[in-house]
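Shown here: the complex without one of its protein chains, the others still in place.
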């Protein structure tokens, strides 16, 4: 297990390449992103439960924590590369091998990973929603700081609007959209 | 809630000052540290449950996710300052006000924070164990990379050895100690 | 004394957190700021003396050099934290203990620090004026470089305008205000 | 062609991930590496020609200049990922599409790329030799600066010793090996 | 020769000071710039040859590779300093001594350097054209990323328009000018 913890350290050292390629100097690490995605998942999952949605919060949190772990081996392959590489397949295979280090529950962890990757469960899809929301919040923070060149990220707003969670989190999504309009 | 997510972004921008003051250039962010502390908590909590320990994994994860959130306002006050400032009191008050942004469950979140801060629950103490373990793993990573001047951090090893969790995670703790002896 | 010189090295390693929190990547260090605050003090103090103001230039320079030294222990606590922490009291106590390392003149140095902190002397207040002017010049430099999100810093302009030194340095203050209007 | 020049700018922004993963903070960019690999190629190729080897120096230089260009899309995929991804295939396909931007000579440039990738020509193999030599020189520079954790890179020394160019550049290779022994 | 390769490593470590002084944080290295200048030279030289211009491509590439090598000793002296220092003379003398490390062909390399420095040959002048084009492309990339304060660099556009190569590369130059108008 110690070995797995060391390997996760790569996520601190590796930059999120989407920002890097658009000229953000010293962008956030993958771990930076993962942390806030986890945090957002916590508040969204609790909020859904309060509203009567039948959601397994522990499961959602675990998915959020593990969803980018394979990038400790694969790195944050940017869109420009995904046309030439099967990123999803690579991450899936790497995830499987990383989780083996975790001992007897490896299969369970891998199952959580697949729920995210394939959108197989409500919890997996919520993490995907949180993941995209996190990215847009970061995009706005960079834009507020003065960075430009991030327009194309905002097409993700449509994904959020079409999501099954939009009815619950319309305020969040439209609040973010309004902030962007106002500030940029 | 959106406001809370933006505030959490500070954890990405703020460095861990302990490393900074000892000359580590571009050290990890608070969010970097928090992420791996959360990850470690996940594996340790699941492992305890497997061993028959009665632990609330969801609760442990939430504590880990929230335990450093107050630093988004207070920053990572280093030891050199703690003699002059009541860091704990400041973080507690800031945590309370941050959680108010989260709506009706603010009280619950604050309770989780206090479980960590005061060691009131098994889950709170496990996160403290994970938090220290994470710090030592990072210390070793910096030492392996060539940084020196980090000896004093290793006194934390004794805290881990005296912890109630040591019986369960002796292999982890001594594995780390052995790695350090071998590599540094 | 050597020990004091080493401790002052922290000011090189610690970032100015005000910029950091607003998204300036790799902002200036505390020492960077202190240096220009000292330089500005030199020219302002000399200029006041030329205009017949009875000012002790050596005293003013010493105050400027020492005014941020306590941050070597306390770090640059940002506004978000000052609501929860007694920064002034912490810096005052830390300053006292740092100056003790300087030997028999410790009391004198502490007195200089308090003149700044409490605005007890013309020289102490001049350094406060220089300190704020330095911050605004830096804000404009970051804005010229493309960083945004720094509007709130400019409320400090009013402090400069209400200062007793405004009559002498109106040209400087309004020159800066005009530059900002023109460029941003 | 302008578009191609902009795309090549990615090589300045992207770090060499091998160093990054071993804890070198702010490592060189891909372009940094490429530049010195090109420079080394120049001197080695000229030297070979002087010694009577029948080598096309222009061809060698072009191969060196173009050999990492595909990484502008693919990024510097580290060894940890290559087990899961077909890096070579991805780079080959990306290279082909990038060169199309260069107009009628696209085929020729792609041919040069393949000479490197597949070791089809003396010139292609020389660039591979220069590429590895450059990496080891950089490794030694990082080690001299204090970074550790780079031992495994030095197995590449054997590749250089087994190369067809070793007879010509034994002094270089063994000079480097001796420097390392002496300094580290 | 090994010694020369080590010395060239300085070009990776040294920033381009023009950007630094205008507030670009973590600007490109000299090697970053040199790499793309070499790449541009390759495509421009090949293109000229295709159009029937009598140009020695190998010679042009060598000049591009070597044209900034003296900065490994002299650093990238900015315009603010050139009024007080004879940069050209210093670089010329440093180049001569660096090339001596390259052995018997030192004189030839120095000749290439002078062709660039003095514009003595078509190839030397082409590298100057490529060098300026590279700088403007980088300026636009920084501007697209959000950096400001780079207006004065664009006077170089006139140099490109007055160049003997403008008739061949009007599309490139005006394409760049149009992009800037559109984006900034």
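In this document, chain identifiers A, B, C, D and E correspond to the written order of the chains, with residue numbering beginning at 1 in each.
As a convention for this text, a contact is a pair of C-beta atoms (placed from the backbone, for glycine too) under 8 Å apart; a residue touches a chain by one contact, two chains touch by 3 or more.
None of the values given here were measured: they were computed from a predicted structure.
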It is residues of chain D that touch the chain not shown, namely 24-26, 141-142, 144-146
Even though one chain is not shown, chain E touches it at residues 10, 13-15, 17, 20-21, 23, 72-75, 77-78, 80-81, 83-87, 89-91, 93-94
Residues of chain B touching the missing chain are 22-26, 146-149
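Note that in this section only the chains that are shown with their structure count from here on.
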More Cb-Cb contact pairs, comparing C-E against B-C, go to B-C
Per the C-alpha means, the centres of chain C and chain D lie apart by a whole-Å value of 49
Taking each chain's centre as the mean of its CA atoms, chain D sits from chain E at a distance in Å of 21
Residues of chain C that touch at least two other chains are 23-26, 146
